[in-house]
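Report on the following structure.
And now, chain A:
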Amino acid sequence: MEKRSIINLVKIFMKYKQQFIIRVFFLFLLSIFIVKIYPINHLESDRIAEFIHIGSAQPTYSNNHVSYPFTLVDGYNRNVTFKEEPQRIISIAPSVTEVIYAVGADDKLVAVDLSSNYPNETENLPKIANFPTLDVEAIIVLNPDLIFGAGITSLEDVEALENQGFSVFILAPFNVEDVLEDIEVVGRITNHESEASTLKDSLQARINTIEQNVTKYTFKPKIYIEYFSEPLYTYGKGTYGHDLIELAGAINMAENATGLYPQIDDEFVITQNPDIIFYAKGSWTTTNASTISSRTGWNIINAVKNGHIYPINEDWISRGGPRIVKALEEIHSKVKLVTSQSDRDRSITPAFEWYWVLVMIPISVVIGIKRRS
Partner candidate 1 sequence: MSSITPNSNDTQNQVDVYEFYRKKKLFWGLILTVSVLVLVISAFIALMFGSAGPIGPASSRLLTISDVIQQIIRNSSQFILKMVGYPVHEETSIQKIIIWDIRFPRIIMGALAGMALAVAGTIMQALFRNPMADPYILGLASGASVGASIAIIAGGTIGFLAGYILPVFAFGGSLLTIIIVYYISNIRGMVRIDTLLLSGIAVGSFMAAITSFLTYISGQHLRPIIFWLMGGLALVEGDWESVMIAAMIIVPSCVICLIFARSLNLLLLGEETAQYRGLDVQKVQKILLVLASLITGVSVAFTGVIGFVGLIIPHLIRLVTGPDHRILLPTSSLIGASFLIMADVVAKTVIYPTELPVGIITALCGTPFFLYLLRKQKKIGF
Partner candidate 2 sequence: MVLKVENLSFRYENVGVLNDVTFQAKQGGITGIIGPNGSGKTTLLRCIANVLKPNQGAVFIDGKDTRIFKNKELAKVLSVVPQLTSLTTGFTVFETVLLGRYPHLGVFQRESKKDYQVVNSTLERVGISHLAKRDVDELSGGEKQLVTIALALAQEPQILCLDEPTLHLDINMQYMIMDLCKEISRDKRIVVIVVLHDLTLAAQYCDDLIILKNGKVLAMGPPDEVIVEEYILNTYGVKVIIGQDELTGLKYILPSLGSKVKTIQ
């Protein structure tokens, strides 16, 4: 390959014509395969990995009456044995705090973490710092007999607590279904099984109602949930936000985006043309419906044209607690509204992705020649 003249290339080509063409074709297919398939594969493996790491808590056996002792597998796949009903409980995750209150076990709760802000009764409890490192000393002082953590609790913190002889149980629900199951688990552990199953059933019933409604809709609207505005971030696959959209019978505009919280640009939103826009309402949020609709070029988006811009409580969609069903109902109510209206205009047609062909042909040819010589 010292003299890389055109004549040389032609000579090489004539000599190995058949092999060359086969190789180029093969490499071409391979490169397209890699480029197009890899990100999806990558995403899938991420998802699987997350299942393994923070899989949902599964009861190993079930009884009508809670009879101690029993052993459960928690969200980090650890076996935790409960000898008797826990009397002093600490929650170090806001989602679990909400579950404990919901099943009525809050009379046993002695402390919660700093970000637990719901329900309002949490204000009266001692607060424990849990970010970025857990205040183990404060926990020792309170001497709990059970500590509930969540997927945000690091393994180091769990180990640190176990080293102090504390019993730790992690709830790490991956989707809405897991959240409901975890409510039952908490009920069982805290001897509030009947309340928990009543709560679960009512939540399940609300979800079922939505699921039944969803089948009747003529189309699936596209939804964009804005997590942050400068720059734009949204909820990707693997977040509750994405699950809720799907459960509500809609399509997440960013379903193909890589990452849990993918960054996107204005043009993507405009091109995707979502039918409903939600903006997560957290304490940092400065946006509202009018600032969103006044963004340049957004006036041609269906959601903006038809005024479907709504706030949604960030805590509802980011915490694996009972209020997630509220978020689902909120999203579904807007989906219902949109699907019942007929003022729709979707005009975006997919086209052949000739761009990749243009990129791949020269690369394949170059690789083919290089391998040949």
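Basically, a contact is a pair of C-beta atoms (placed from the backbone, for glycine too) under 8 Å apart; a residue touches a chain by one contact, two chains touch by 3 or more; residues count from 1.
The candidates came about this way: all candidates are chains of the complex that A comes from, given by their letters.
As the structure is a computational prediction, the values presented were derived from the model and not from experiment.
**Q** Can you pick out the candidate among 1 or 2 that touches chain A in this complex?
**A** Among 1 or 2, only candidate 1 touches chain A here.
**Q** Flag every residue of chain A that touches candidate 1 in the complex, lowest number first.
**A** Chain A reaches candidate 1 through residues 39, 114-115, 131-132, 227-228, 230-233, 236, 254, 256-259, 261-268, 270-272, 282-286, 291, 295-300, 314, 348-351, 353, 355-356.
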